[in-house]
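Data first, discussion second: the structure below is written as structure tokens.
The other protein chains are all here in position, but one chain of the complex has been omitted.
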Amino acid sequence: MTVVQRKGVTETEELISLRCVNTIYQRFATGPVMGRWFSGFRERRFLANRCPRCGRTQIPPREICAQCRVRVEEFVEVGPKGEICEIDVYYYASPDPLTGKVRETPYATIYILLDGATAQETFAHRLRREDIDEARKGDRVRPVWAEETQGRFKDLLYFELDR
Amino acid sequence: MAGKRVAICAVAQHRNVSDLWYKRIQGMLLDCLEEIQAQTGVTFDEDTGINTIVSCSDDVFDARTISDAGVGDALGAQYKCEEKMAQEGLNSLGYAMSVILSGHDDLVLVLGHCKESQPESRNICTHLGFDPFYGRPVGLDYLNVSALQARAYMERAQVTEEHLARVVVRSRHWAGKNPYANAREMVEVGQVMASPRLCDPIRTLHAYPVSDGAVAMLLSSEARAGEFTDRPVWIAGFANCMDSYFLGDRDLTSNFSLKNAARWAYEEAGIKDPTEEIHLVELMDAYAYQQPMWMEGLGFCRDGAGARFLDEDGPDRFHVNRSGGMLAGNPLMIAGLYRAAEAVMQLRGEAGERQVPGARKALAHSTTGPAGQFHSVLILET
Partner (left out) sequence: MKRQKKNRHVGIIGVGQTAFSSHKEHQNQPEMVHEAVRAALEDASLGIEKIDCVVHGNMELFEMQFQPDLWHSLGTGARGKQQYRITTGGTTGATLVCAADNLVASGRYDTVMAIGMEKLQEGHTTGGITNMACPLWHRNLQTGALGSNTAATAMIEEFGADRARRASMHYRIMMDKHAMLNPKAHRRLGLEYEQAEHLMGTSPVLVGELRLIHNCSQSDGACAIIFASEEKARSMSDRPVWVRDHISVHREEAYNIFGKVRPESTMRYAARRIFERNGIKKPLEYFDIFEMYDPSSWWGLDWLREFLLLEGDEHFRLLEAGEFDLDGKLPLNPSGGVIASNPIGATAATRVAEAALQVRGDAGEHQVKKEVKHALASGFGGTRWTVLIMLEKDLDW
């Protein structure tokens, strides 16, 4: 509703608004590099790739090293365990853009330096809900995989403290 | 404008395919980047290399907010300037030209990509180009709006189904000689005329096939072109122009924005009569009717004379779309970049079987928006 002055007379005018949900289904290609990463997931392994020029590991593996601008073809295994470098505990109930459902709070994203990865690159993933209160920077974590893995991102459920 | 021209030093095209399911966008871009590096030896050195990148992509087609952010590594944008052209890719070249002439940088890498196969329908993407209150509820998208324009144009220019069929046959003829083209199978007039209706009067074979692709180019100042190529292609002129938004506010057959863009580009390039001075034309024909229609707008034949233009072998005489054109399949957001890529190869004498002998001046054209609301014209010369 909005108030409008017309010829000295104040009127309340109802504004029309349109609600609309736009849905466009997408089919995203993984390409060979990410594809290999997901294959690693099927085997419950973390595959990074390593730049031939600067030697840094990249996880997820990427076609190119952004710094050196060369194609990266060598795969290396890292992890499965690692060290928490940063923790973000979320209390904001944001919607999951892939499902539309609101995420349950609190939830935590941890940035993990997986064993064998070079020092500049962490891997981001969720921390087990029950570990949120206890976890600190420097703690060791280990991955928790789905019962049955299919070579998809969701094969990796979360990380938990490696007690 | 001696000493102040902008050169295209190298071009890399990814082959257009209907469904590049086996490669990510980053993979396409890296292929093109490697090709540019191999051709020119250019680096990303802070003093002598690439420091400015003009990318081209569309967030709706990529289904990715800030579509350049996701491919920043493949664009070579690490700790560099990168600006995303969010219109059709030919405008990247026009903008990059200004970047160089401004003195802000003397080297620009242009990298555009688009995967029409990724969304379930490119028509849903273009449907979102219409305003939510009127255009969308009516159900408009770029296909059916083009159909409206096609009907109006065919009537005005006496262009028949047979004319259109011959445009498509010719497109396939040249696409067959273009290793980068998508639709390369030969077709016959009868086949085109009998192909199922897509959106009256546009038939499936009148329409460009869904395509995925990427194009990269290296542009430099005149002073530095020699470092990267011994066959620079100069940008002699560039202009674009916008028409009204609502279809009812436009005369769909007027070519209003194309005529302006062409006129300004010709002026900048010192071209008095394109029919005499331009040796080849690469235009963005998403649908067959657009070939004669845009040729009218570009001044290669009189308004309304499309049928005669086609009858008198206009496309052959003016060497139109030796690449096969957009009809042979380029994704919407970079079809103009592919046109420029072909034009550059022609002017460098690298077009193989498609070569227009002695080509020295070329025109590349693109359009953005429904039924040519916005057009861009690029003039190249050696």
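We call the chains A and B, going by the order they appear; numbering starts again at 1 in every chain.
Operating definition for what follows: contacts are C-beta pairs under 8 Å (C-beta built on N, C-alpha and C of every residue); 3 or more make two chains touch, one makes a residue touch a chain.
Here the structure is a predicted model, which is why all the values come from computation and not from measurement.
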Omitted chain - touching chains that are shown: A, B
Touching the absent chain when the full complex is considered, from B:42, B:183, B:202 or B:241: B:241
Those residues of subunit B which, in the complete complex, touch the missing chain: 46-48, 51, 53, 58-60, 63-66, 68-70, 72-73, 77-87, 91, 94-95, 97-107, 125-133, 239-245, 256-257, 260-261, 264, 268, 368-370, 373-374
Residues from subunit A at the interface with the omitted partner, ascending: 2, 15, 17, 22, 26, 28, 30, 34, 58-60, 66, 85-92, 94-98, 103, 109, 111, 113, 117-126, 153-154
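We take it that only the chains that are shown with their structure count from here on.
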Approximate Å spacing (C-alpha centroids) for the pair subunit A, subunit B: 36
Subunit A residues within the subunit B interface of the complex: 18, 20, 22, 24-34, 62-67, 69, 71
Interface residues, subunit B side, partner subunit A - complex: 20-27, 30, 33-34, 44, 60, 63, 72-74, 76-78, 115, 117-121, 124-125, 128, 132-133, 136
